[in-house]
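A protein chain is absent from this complex, but the other protein chains hold their places.
First chain written, first letter: the chains are A and B, and each begins at residue 1.
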Amino acid sequence: MKKFIINIILTILFFSYVHAAEEMNEPLHPDWSFEGPLGKFERASLQRGYQVYTEVCAGCHSMDLLSYRNLVEEGGPEFSKDQAKAMAAMFETKGSPNEEGEITMRPAILSDHFVSPWENEQQARAANGGAYPPDLSVIVKAREGGADYIYSLLIGYEDAPSEMSLDDGVYYNIYAKGNKIAMPQPLYEDGVEYTDGTVATPEQMAHDVTMFLTWAAEPKLEARKRIGFKVISYLIILSFLLYFTNRRIWKDTH
Amino acid sequence: MSEDKTVTRRNFLYITTGSFFAAGSAAVVWPFVHQMNPDASVKALASTEVDLTPILPGQSITVLWRGKPVFIRRRTSEEIAEAKKVSLTELPDPEVDEDRVKNPEWLIMVGICTHLGCIPLGQKGEYNGWFCPCHGSHYDTSGRIRKGPAPKNLEIPQYVFLDDNTVKIG
Partner (left out) sequence: MSDNYEPSSAIGKWFDKRLPLLTLFAGHVLPYPTPKNLNYWWTFGGILTFCLVTQIVTGLVLAMHYVADAEQAFTSVEHIMRDVNFGWMLRYIHANGASMMFMAVYIHMARSLFYGSYKEPRELIWIIGVFIFLLMIATAFMGYVLPWGQMSFWAATVITNLFSAIPLVGESITNWLWGGYSVGSPLLTRFFTLHYLMPFLIFALVILHVWALHVPGNNNPEGIDVVQGSQDTVPFHPHYVVKDGLALVVFLVIFAGFVFFVPNLLGHTDNYIQANPLQTPEHIVPEWYFLPFYAILRAVPDKLGGVILMVSSIAILAFLPWLDTSKVRSAKYRPLYKQFFWLFIADVILLGYLGAQSADGLFLIISRIATAYYFIHFLVLMPLLGFVEKTKPLPKSISEPVLSKEEREAQVAGST
């Protein structure tokens, strides 16, 4: 009987292995500071990541769910309030109607959402050969493989093998599904000039922006792990206390 | 003797377990209470900057701050004089006009009647200030209560003049 069940399990494992193999390249797995039970984001990396996002990604990708005030909040890039205000003011957003009833543009403030590069999806598609650059607010949680996948994708561009013909607006990426992706290679050597003097290699930029996007998708990650650690410690102590209490209570029952 | 010791030890265990459990249960209540407090997006709107350029003397605007109307009135010299000459003994809630403004020309106050929360109408009532239609409270040109059921003067919010033409409320 047991043998039979073990056989079933082995068969299942075998099939799931075969099944997974036909999907795509396994993404790279760099060391992320936010992994592990007490993981945290690297502040400096998040700040650089924001720079990469605004200078490279934000031309096409919106981040509608974030606000400039988030850049100041604890557990995030933790820019100073003045820095964040200045960053917000670099973008123009729609203000309230003036006396003539016309919508005027005004510089964004902390409480504004990240300004989208597009008015609507149609405009975004028209500007990108029909492909819609997805919103990046929760992209890390919305993709199988999470941070690893995003990181790998950003540096996975290679020359297409000669036997592969690519249509216009399709690029070769070894980590994309079917090795094809509609996004052109975004990161090049020194694509941005980091204010803190870090050398902007594609790997570095991919690392920073992925860290930033991970924070954007899960801004409460640090608080979550911190509280979780306390909660679990409490529960373990309580379970020991209850274990001894339980034993004491049942001592006289046979 | 050893019987007593066993009982003491047992009670100690029970009390420790019980109080440890009670402390944890109490801590669990907090998130459920705190979730109803103003959230991060609401708090971010806690201050409002207003451009004062378009307001001429004798005009007022109403801006929304924390979901409440704030009256910003550019007072005329007559109004200022009227507000200053009132003696404190006449006031139910004595306060001099100088304490209610940072710049006498600009009167900035929360436009909510201190009686039961209605919005008073401007330049109405017996004192040429504000008049609350709900229960007939009269406020003067400094927003002080003069007559009617309201107990207090109209509230002055925190504000600073960032420059001559911009005020930040909150």
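Quick notes on this structure:
In this text, a contact is a pair of C-beta atoms (placed from the backbone, for glycine too) under 8 Å apart; a residue touches a chain by one contact, two chains touch by 3 or more.
Computed from a prediction, not measured in an experiment: that's the story for all the values here.
In the entire assembly, the chain absent from the figure touches the shown chains A, B. Considering the whole complex, the residue from B:V7, B:A23, B:A40 or B:L64 that touches the absent chain is B:A40.
Only one of A:S137, A:N179 or A:T210 touches the absent chain when the whole complex is considered: A:S137. In the full complex, chain A contacts the hidden chain through residues 1, 4-5, 8, 12, 15-16, 19, 37, 64-65, 70, 134, 137-138, 141-144, 146, 217, 219-220, 223-225, 227-229, 231-232, 235-236, 238-239, 242-243, 245-246, 249-250, 253-254.
Against the chain not displayed here, chain B makes contact via residues 21, 31-32, 34-37, 39-42.
Please note the rule applied: only the chains that are shown with their structure count from here on.
Computed centre separation for the pair chain A/chain B is 40 angstrom, with centres defined by C-alpha atoms. The residues of chain B lying in touch with chain A in their complex are 10, 13-14, 16-17, 20-21, 24, 40-41, 44-45, 49, 54. By the touch criterion given at the top, residues 67, 69, 73, 99, 109-111, 234, 237-238, 241-242, 244-245, 248 of chain A touch chain B in their complex.
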